[in-house]
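Just passing along the structure, written as structure tokens.
Only one protein chain is missing from this complex, and each of the others stays in its spot.
For subunit A:
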Amino acid sequence: MCIAIPGKITSILNENTATVDIGGIKRKVNLDLIGGADSSLIGRYALVHVGYAISLVSDEESEEILKLLRDVMDLS
């Protein structure tokens, strides 16, 4: 139950609820914990846990993991 899955926010239903697409399955998700729902979130990925978005997953930071990987590899 502690598993959190990234879902793409596809539509806003009301001030705190959105629809997310998780691998083709549409689910309702509550956005209270990330400050409520607004249309700027459409298209973003959120980590969904027990029906609530607990954080947004950022695209830019994939760069950061590449940097971490490069750092680790360079040492070998």
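What we mean here is this: contacts are C-beta pairs under 8 Å (C-beta built on N, C-alpha and C of every residue); 3 or more make two chains touch, one makes a residue touch a chain; residues count from 1.
We adopt the following convention: contacts and distances are computed from a predicted model.
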Complex minus one chain; that chain's UniProt name from "Thiolase domain-containing protein", "[NiFe] hydrogenase metallocenter assembly protein HypD", "Fe-S hydro-lyase subunit beta" or "Branched-chain amino acid ABC transporter permease" is "[NiFe] hydrogenase metallocenter assembly protein HypD"
Quickly run down the residues of subunit A that touch the omitted chain. 1-4, 16, 30, 32-35, 47, 49-52, 54-55, 57-59, 61-62, 64-65, 68-69, 72-73, 75-76
